[in-house]
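All protein chains of the complex are present and in place, except for one that has been dropped.
Moving on, here comes subunit A:
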Amino acid sequence: MITIHINGELQQLADNQTLAELLVCKQVAPQSVAVVVNQAIIPRSEWSQYQCQADDQIEFFSAVAGG
């Protein structure tokens, strides 16, 4: 198990879990968010390759489009 931060909260996670798997686990629809890991956005096309690392600071957020 590793410990990561998701939107500021500590979470335990199985080793070798990818961002795509994390989103499924959290029941977050992939098309509804952008994902930031350690202050860098990870493009959606790379979520299935990115393996979460211990102490990763992960944030999910939606686009806003109003003006």
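Heads up, the rule we're going with is that a residue touches a chain if its C-beta (ideal position, glycine included) is under 8 Å from a C-beta of that chain, and two chains touch if they have at least 3 such contacts; residues count from 1.
In this text, contacts and distances are computed from a predicted model.
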item: Undepicted complex member, UniProt protein name, chosen from "Transporter", "Sulfate adenylyltransferase subunit 2", "HesA/MoeB/ThiF family protein" or "Threonine/Serine exporter ThrE domain-containing protein"; value: "HesA/MoeB/ThiF family protein"
item: Touch with the omitted chain, as defined above, among A:14, A:34 or A:54; value: A:34
item: Chain not shown, touching residues in subunit A; value: 29, 31-32, 34, 36, 39-46, 59, 61-67
